[in-house]
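With one protein chain held back, the other chains of the complex are shown just where they sit.
So that you can tell them apart, the chains are marked A and B in the order they are listed, and the count of residues begins at 1 in each.
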Amino acid sequence: MKKFSALVIVLCMVFTLCACGSSQSRKADDGITIGVVYKQSGNAYFQAGITGFQKAADELGFTFMHDGPDDSSNDGQERIIRNYIDQGVDVLCISANDAAGLVDVCSEARKAGILVLSWDAKVDPSGRDIDIEPASAKVIGLTQLEFIAEQMGYEGQLAIVSAGATAPNQNLWISFIEEALKTDSKYANIDYVGVAYGDDDYTKSYDVMKALIDKYPDLKGVIVPTTNGAPAVAKCIIDEGKDATLKMTGLTLAHDMAEYIHGGVAPATFLWNPIELGYVSSYVAVAAKKGDFKFEAGQTIEVPGFEGLTVEVSDDGGLILYLNKLNKFDDTTVDAWIDAL
Amino acid sequence: MKRKSPLKAYSWEFMLVGLLVVLWIIFEIKDSSRGRDVFNFARMMSGMSVYMLYSFMALGMALILGMGDIDISVGASATLSAAVMGVLYRSMTSGGMANGPAFAIAILACLATGCLCGFLNGFLITRFRELFPMIVTLGTMLFFRGFCYLFLGGETLKFENDATWALLKKLYNGSIEIGSVSFPTIILWFLGFAAVFYIFLHKMSGGRKLFAIGENRISSRCSGVNVDRFELLMFVVCGFMAAVSALFYIGCASATVRADAMQGYEMYAIAVAVLGGFSTSGGKGNIIGVVLSVLIFGVMKKGLGTLFGFSDSTVNLAVGIVLILASLLPNIVQYISHKKQLKKQQTDIQAFPSGKP
Partner (left out) sequence: MAVILVLLIIVVCIEIPGYFENNYINILKNSSLNLVMAAGMLCVLLVGSIDISVAAVLELSAAVAGVLMRDGHIQSVGMMFAVGILIGALAGFLTGVLTSYGRILPIIVTLGMTYVCRALIPMDFILGMDKIARIDLTDSFKDFILQKFLGLPLIIYITLAVVLLIGIFLKYTKTGRSLYAVGSNVKAAAMRGVNVNLTKVLAHTICGATAGMAGIMRLAEYNAIEKGACNGGEMYVIAACVLGGVSVMGGYGKMIGVVIGAALIATIDSAIPQLFIDATMMKEFFKGILILAAILLNVLFQRASNKRMKMKESAK
């Protein structure tokens, strides 16, 4: 009796669980299925990317699933990728938490005949077919530097508040910024104080910015190349009463930063359009799956609204496709973007 | 004292088997309603490896929980072990050492680091009895994690993809064909370790000592058990198992380590051990239950993820609910049977008002 009642309860429990889930299940049809994997669930930036995939799906008629790990971990992404392989997706679009860490599972997927695209954050060349990036790292880094330098009048102290110390994209951009600061005579009067890491976390970025202000009270400019850190830094500058002398820029969403951009603490910020990134990624995925697009340098692809998308060989030896479009959010343009980004 | 029937002694394990079967049937039904054959034994087995990484920690955790302690630093000590291994290997090979011996030394160093972490935990816990093990290991967790950052900084440590590392990857990702089903080697390793733990815990005096300590620390000290030394030893074993997990993790992550790897694994390990029948108050549990619960978590996560399209965080919601319900269930059952007994007693008393049965 005891055991029976236990079993009944377990049964009820499991059935309720499944009932919750069945509404979410997606049926597989004959068309192309794309599995989109991003860095972390509950991240507004990737929501925008998914919007792009959705837009392309409506036009091209493929189905797609999307998920990211709860904890932005490498093995969480591996888990999701394996699930997608089992579900029989045709193409994987991955924004990797760790370029090197996913090589094995991606190679397995390719062996199973799945095309592996990385978008937004690359997978190392041995694990991917192609990487799709908004703009070259150099352009992204130097655009921010040039803007903030102009705001600072090409002199004074400059700092960077980055995401995690392990973030590959940010580290690449920062390396170009640092190189330019060292070599370009235009920036000779800028006193670069270094990088602080906010771990892509609001609280930590805020605290780290506060510490920076305490240590360098004469700070004139901050670059924040991460969407989660930027509003924290802006808020901190205002809270510390430095917004008259200290300006910031960075890569941000419009929605997060609109008030700060209007308020003047961040005269302008930049971002590519993650919607477009998702949109182009899906076009590439579908074209490649249908055989209209081959993975080799010099190939071009037609995407509505884009011109001259050409595959190049990137610095790491793999193939890469740049959108080369960077949006600037300033006092006049930001409001147009609020609902989208 | 009435002797427990074997059926009763294993009732929790039977329930877990029941749960596993029920899950399996549901997934099978769901699967047959879809076009693709996603859910079958072979696929399940080959896909298990990524859900097995914390299973080794869970075995170590089972020992600790059996004694009524807890260790929440296992995730951090595993990362530290992997970090030490990587740093040592890199410096040795760049110093001109051959890959083979360097690899062997690095693995030994990894296991030794795990033991050392466990030793530190055990030492602090037995010397500072005023503090709950949870607090001590909370402190050491921050400490070990800090060490990882010190060693690795922000970079991803990447091992050269040579033959020795391919071996480690094979350890994690390799498989052995039995019939048409390919079993990942990680499952066999896990079952091997589980067997050793089972013998130790349920067939040897060590296990009796362990449960006695979990039941009542003072009385087992009075009966001549060197509690401190034994506890220390168990923490070392737990640290060792964390280091074993670290080895498999490196295989999983394409031979890379990062300072923030394996964060939160301690909670998975605790959840697995608790569903397996160990309780944080100590004194009971069975390794068979842990093995079953590793399978249940694996099957559940895999099934919910692939068949029902649950997102990663929704799967976690299911895990949380199952964890609470699984702990609540035996209490409810016990309560009901207790009530029934009371009622029976009452009716007995009413039937014989004179009080003579």
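The rule we apply is simple: contacts are C-beta pairs under 8 Å (C-beta built on N, C-alpha and C of every residue); 3 or more make two chains touch, one makes a residue touch a chain.
Values in this document were obtained by computation on a predicted structure and should not be read as measured data.
S.K.: Any idea which of B:A42, B:L150, B:L167 or B:L342 touches the chain not displayed?
M.R.: From the options B:A42, B:L150, B:L167 or B:L342, the contact with the absent chain belongs to B:L150.
S.K.: In the complete assembly, which of A:E146, A:D201, A:D243 or A:D330 touches the absent chain?
M.R.: The one listed residue touching the chain not shown is A:D201.
S.K.: Of B:M45, B:I105 or B:L131, which residue touches the hidden chain?
M.R.: B:L131
S.K.: Among A:R110, A:K138, A:K235 or A:K325, exactly one should touch the missing chain; which is it?
M.R.: Only one listed residue reaches the unshown chain, and that is A:K235.
S.K.: Going by the touch rule given at the top, which residues of chain B touch the chain that is not shown?
M.R.: 70, 124, 128, 130-132, 134-136, 138-147, 149-150, 153-154, 259, 267, 270-271, 274, 279-281, 311, 313-314, 316-317, 319-321, 323-324, 327-328, 331-332
S.K.: Given the full complex, what residues of chain A touch the hidden partner chain?
M.R.: On the side of chain A, residues 40-44, 46-47, 50, 70-71, 165, 194, 196-197, 201-203, 206-208, 210-212, 214-215, 228, 231-232, 235, 239, 255-256, 258-260, 338 touch the unshown chain.
The criterion applied here is as follows: only the chains that are shown with their structure count from here on.
S.K.: Using the average of all C-alpha atoms in each chain as its centre, how far is it in Å between chain A and chain B?
M.R.: From the centre of chain A to the centre of chain B is 34 Å.
S.K.: Looking at the complex, which residues from chain A come into contact with chain B?
M.R.: Against chain B, chain A makes touches at 2-3, 5-7, 9-11, 13-15, 17-18, 21-22, 24-28, 41-42, 65, 67-71, 73-76, 78-80, 82-83, 86-88, 98-105, 127, 164-168, 171, 197.
S.K.: Can you list the chain B residues touching chain A in their complex?
M.R.: Chain B residues touching chain A: 11, 14-15, 18-19, 22-23, 26, 30, 34-36, 38, 43, 47, 50-51, 53, 153-156, 158, 169, 173, 249, 252-256, 258-264, 301-302, 304-314, 316, 318, 321-322, 325, 329-330, 332-333, 336-337.
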